[in-house]
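Next up is a structure, given as structure tokens.
Here the complex is missing one protein chain, while the rest keep their positions.
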Amino acid sequence: MYRMEKLQNQLKTWRRDLHKRPELGWCEYQTTAYIYHVLKPLCFTLHLGNEVSSKEKMGVPSSEVDRLHFKRAEEAGIDAKLLEKMAGNQTGLVATFDTGKAGKHMAYRFDIDALPIFESNDASHLPAKEGFRSIYDGHMHACGHDGHTAIGLGLAQLIHEHRNELNGVFTLIFQPAEEGVRGAKAIVEKGWLDHADYFLAGHIMGQPLGTVVPGVASALATTKLNVTFTGKSAHAGGNPEEGRNALLAAAQATVQLHSIPPHSQGATRLNVGTFHAGSGRNIIADRAELELETRGETTELNAYMAENAKRIIRHTAEAWGVDYAIDRVGEGISAKSDPQWLEMVKRALAASNLVEEVSDRYEAIGGSEDATFMMERVQQHGGLATYLLYGSTLAEKHHHPFFDYDERVLEIAVDSLWRLTLHLQ
Amino acid sequence: MYRMEKLQNQLKTWRRDLHKRPELGWCEYQTTAYIYHVLKPLCFTLHLGNEVSSKEKMGVPSSEVDRLHFKRAEEAGIDAKLLEKMAGNQTGLVATFDTGKAGKHMAYRFDIDALPIFESNDASHLPAKEGFRSIYDGHMHACGHDGHTAIGLGLAQLIHEHRNELNGVFTLIFQPAEEGVRGAKAIVEKGWLDHADYFLAGHIMGQPLGTVVPGVASALATTKLNVTFTGKSAHAGGNPEEGRNALLAAAQATVQLHSIPPHSQGATRLNVGTFHAGSGRNIIADRAELELETRGETTELNAYMAENAKRIIRHTAEAWGVDYAIDRVGEGISAKSDPQWLEMVKRALAASNLVEEVSDRYEAIGGSEDATFMMERVQQHGGLATYLLYGSTLAEKHHHPFFDYDERVLEIAVDSLWRLTLHLQ
Amino acid sequence: MYRMEKLQNQLKTWRRDLHKRPELGWCEYQTTAYIYHVLKPLCFTLHLGNEVSSKEKMGVPSSEVDRLHFKRAEEAGIDAKLLEKMAGNQTGLVATFDTGKAGKHMAYRFDIDALPIFESNDASHLPAKEGFRSIYDGHMHACGHDGHTAIGLGLAQLIHEHRNELNGVFTLIFQPAEEGVRGAKAIVEKGWLDHADYFLAGHIMGQPLGTVVPGVASALATTKLNVTFTGKSAHAGGNPEEGRNALLAAAQATVQLHSIPPHSQGATRLNVGTFHAGSGRNIIADRAELELETRGETTELNAYMAENAKRIIRHTAEAWGVDYAIDRVGEGISAKSDPQWLEMVKRALAASNLVEEVSDRYEAIGGSEDATFMMERVQQHGGLATYLLYGSTLAEKHHHPFFDYDERVLEIAVDSLWRLTLHLQ
Partner (left out) sequence: MYRMEKLQNQLKTWRRDLHKRPELGWCEYQTTAYIYHVLKPLCFTLHLGNEVSSKEKMGVPSSEVDRLHFKRAEEAGIDAKLLEKMAGNQTGLVATFDTGKAGKHMAYRFDIDALPIFESNDASHLPAKEGFRSIYDGHMHACGHDGHTAIGLGLAQLIHEHRNELNGVFTLIFQPAEEGVRGAKAIVEKGWLDHADYFLAGHIMGQPLGTVVPGVASALATTKLNVTFTGKSAHAGGNPEEGRNALLAAAQATVQLHSIPPHSQGATRLNVGTFHAGSGRNIIADRAELELETRGETTELNAYMAENAKRIIRHTAEAWGVDYAIDRVGEGISAKSDPQWLEMVKRALAASNLVEEVSDRYEAIGGSEDATFMMERVQQHGGLATYLLYGSTLAEKHHHPFFDYDERVLEIAVDSLWRLTLHLQ
């Protein structure tokens, strides 16, 4: 049907190039430029910089982290005009292609960011052994987004090659900052999903190679909060009454946050994951910082947790006379794939000699995913949305310094998306 | 100088009569009537019912407790007209005597209420042995206020006998509800202390018999709070999210209340002394009740504690979405006796053959005392105020089921007050 | 098939007699005697007193509560010999009938205790209107165990009438103290379930009259704990360091108990339902009492909660230097009906003109049930066990002062049990 062997090598090259230069969310300057240069010669119109997402970006990193990435991009020789467009965390890219012929509007999401993980340089780790380990110590593509990006590029290549045979409109979204569920919402708010008839997102997962699982039941809804308590320091021995103890307020809040009652309608979670406060043992701490998250099986259950959490934070601060700031740095809603996908995917992939099984082993994807914001928007406008898992054996689980996957999953994923695209024409 | 032997027997009789019929604060119906009948034949004008204290009485007991006492008074044959005047917790009595001659205005405070303690009926306990134990099980004069009342009656007797030789004005205040520091403030607010040149209050204490300690340094300032949290019950297994857990909110508040920081200017205290919540183990509690107190070496230190406590209570309730009510049921300020008293008392009692020592072994009276409100008012108007301790060996410490004192302290106290009165003429 | 009309009136009479004389768990003296007298003339061997349950009874009430019930039984003229046998909370009764013919061993459980609820005497409440309201204010059959007992008596009557046609062995267990899941375990430990081939228990539930739901999925496993912290009292103002604050320790424990992490394998619950501590606001509390419960979707999940709870209680007590006692006063495990029951019950009741629907609307019975201990024991020995719901409209939900059910459910339940019995012969 098309020259898969050629694509296969190409996918591997793309993936390895990307793997060497991991960038944290909202700082994907080199990654975006890479995508730009691959897609430039093709049939797509490319949207960059402030066209991609709205200004209200959640969880933008510190200016220090941003500067580090920007400087790396400059040092890597990224075109200055491109960099100027992206400056200020305006990363990511949307590629659109209008066939000019009536037909469906297809939208796809590919996430492109990496993680703050120190990649193993053990000889047993393939990227280390074969020379494509991260060149930036402390940053790593440990969740497969390098592969997701390559899959997007592969799909674009096929659309381009068959551009004269296709109908309708195609939108390929290369999304920044999926880690921490930060980036999707700002893209949705820009309107990119408002007219899609079909929406597809996906993830490489630890299932047998050749397996595709459409219609993943649901992701946990989640809210990520950064909380800062600001009190007043005082000498703990000399003038304890003059302090406003931010550390103690934060501890009291932490204790209370962990005792929000469970909910009869399903599982809920809360975790205060980090706590940093104080400058010295004999000083009443004037500052405490918490990073926490709530989760729920549904958007409503997560909202129940998040609302309770915010009320507890607010009033505990007031009980102790300290100021507080709550910053929502990430959010994911729960979403359900439309139920008809299983059959549609089965039919579409029936003839594939790469896909061995279209499975209904639905399961929660564990953790959260902000493609759900896109799914929700598409469904609100009457479109159909789903989330696919592409099976691969994994060297280690996601977010592990030894994480790696079988690169053959890349062509399987491209094949699946392409066959589905044709099927839905 | 006067017939002390006769008075001695009289004091004992009064004390024992009163001891048999202890009444809780704001319910001293029989006690007030007893005082009334003793003073009636004398030279005093007697003020009863709504003349004694303002409407804003702190720590009024439940209507159930009040009814019990009122019924006892009716059953004891107390005059119906007197009872009618006192109905609604308008207990206590102020006796005034204006000599018509220019002179000082002397004011004295005698507290008259008893405690919710079950008096021992062990043979070793003198009131049990000699037949004047409380006839009301669960109520007991275990703090000596029966004696204080008798001392007040004794002083009144002497004033009456010498009425023609005296100058100035005399105000004897028989105060209800000193326990829990509830009664003095409402009397002060009625204005009874506004014109006093000298003010004296006192207490029987565990010091050698014959010792009088004037100018007790200070009492701890204190605030007594009753707190009720009102939430919403729900089945703890079935619908935990529907509850508003008053018990948990109260526990969170208790934990936080006990961590109010200490103060560099002096000792502070907080105690949540009682905690009652919930109706069953499988029901989320919709009600929790706390009794707590704050204390401080000064009025300001106590205010620091009380303000912090109220802020914590308020915001913890709000953090947990429960309602709250804070009821101030008692309050004592700190007060200092004017320093010149030690010398004045020494001179006045030099010739007494009952008083063996006027001591300067000042010490904090431990706990709190609301005569301090009266002392403060007198001092604010330029008068001099003090607080005397009358020494007696004690069978057991105050508030103990075996508490008892040496009845000879009564005449020593009367002698002291009378000699001081003459000295200050 | 048998004279149902006659039984119908009988069931109503029994139920109303029992309803008038509700008794709390482990104090069912009159109730047991009533059962005894009904069954005495029949074919059963009756086991009473120390034959019924092992000595290790959970959640035995205070001696005060026991005395109250025992005295009521004496006043009601219960036979002294019977009372003597039951004295010391040895209530309940096991009725056995061995046909002498080979066959199955059938066991049934009927719970007989009432609740500490003040029954409504509103005219709209049928028991009040028709004169069979509880004669003991504050105690009420508000969970239908009066009906369950009547059902057991009805089944016994039918077995007796058909005693010559039946094969195998019959064991009818009239269990005390189901409320609080206290009584079943001690009966199981006595061995009564060790030889049963089939076990049936049931409950009147709010479903349409005529519906029977066999094979109720599962009950929540639960553990009921009474916790006492014992510290040392001290004057909160004078000697705070000398106290060992049981109230504060209990509050700290409560806070921590409510923050035991959730479990990925299913729902868990914890509730501190009551909290009583302290004797006065100015005394550091030397005693605090908590009533709490844990629950879990499975026995393992409940064990996870209970173990964590006990560890927190133990170490929080030690952190505050107070003693503690943990008393397990109730326990229920989770249990599953054997899956074949749905079909068996459907077949058995197909011809009933009382039962309109055998439903598979399985649902958790909400809360807990200690018949699960019996089910588990039977299943461990290779028998089959199930739990049936008998549908009835309810005037109000269980445990409500207005709780009442349609008495026609009694004959439907008896008919169901009898037809099942014949079917399983």
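A, B and C label the chains in the order they appear, each numbered from 1.
Just so it is clear, a residue touches a chain if its C-beta (ideal position, glycine included) is under 8 Å from a C-beta of that chain, and two chains touch if they have at least 3 such contacts.
Please read all numbers here as calculations on a predicted model, not as lab measurements.
Peer 1: Would you indicate which residue among A:S53, A:Q157 or A:Q252 is in contact with the undisplayed chain?
Peer 2: A:Q252
Peer 1: Looking at the whole complex, which of B:V52, B:V255, B:V329 or B:V355 touches the chain that is not displayed?
Peer 2: B:V255
Peer 1: With respect to the chain omitted from the figure, which of B:R269, B:R287 or B:K336 is a touching residue?
Peer 2: Result: among the candidates, B:R269 touches the missing chain.
Peer 1: Pick from C:I78, C:A250, C:I312 or C:A371: which residue touches the chain that isn't shown?
Peer 2: Within the whole complex, the residue contacting the unshown chain is C:I312.
Peer 1: Name every residue on chain A in touch with the hidden partner chain.
Peer 2: So the residues of chain A touching the missing chain come out as 220, 222, 224, 235-238, 240, 247-248, 250-252, 254-255, 258, 269, 271-285, 288, 291-293, 295, 366-368.
Peer 1: Which chain C residues touch the hidden chain?
Peer 2: Touch set of chain C with respect to the missing chain: 238-243, 245, 248, 252, 255-256, 259, 261-265, 284, 304, 311-312, 314-316, 318-321.
Peer 1: Name, in rising order, the residues on chain B that touch the hidden chain in the full complex.
Peer 2: For chain B, the residues touching the absent chain are 255-256, 258-259, 261-262, 267-269.
Note that only the chains that are shown with their structure count from here on.
Peer 1: Quick one: compare the interface residues of chain A with those of chain C and tell me same or different, with half as the dividing line.
Peer 2: same
Peer 1: If you average the Cα atoms of each chain, whose average lands nearest the overall Cα average?
Peer 2: When every chain is reduced to its C-alpha mean, the one closest to the whole-protein mean is C.
Peer 1: Report, in whole Å, the distance between the mean C-alpha point of chain A and the mean C-alpha point of chain C.
Peer 2: Centres of chain A and chain C (C-alpha means) sit 52 Å apart.
Peer 1: Indicate the whole-number Å distance between the mean C-alpha point of chain A and the mean C-alpha point of chain B.
Peer 2: 69
Peer 1: Using the touch rule from the top of the page, what residues of chain B touch 2 or more other chains?
Peer 2: Residues 238, 240, 248, 252, 255, 284 of chain B each touch two or more of the other chains.
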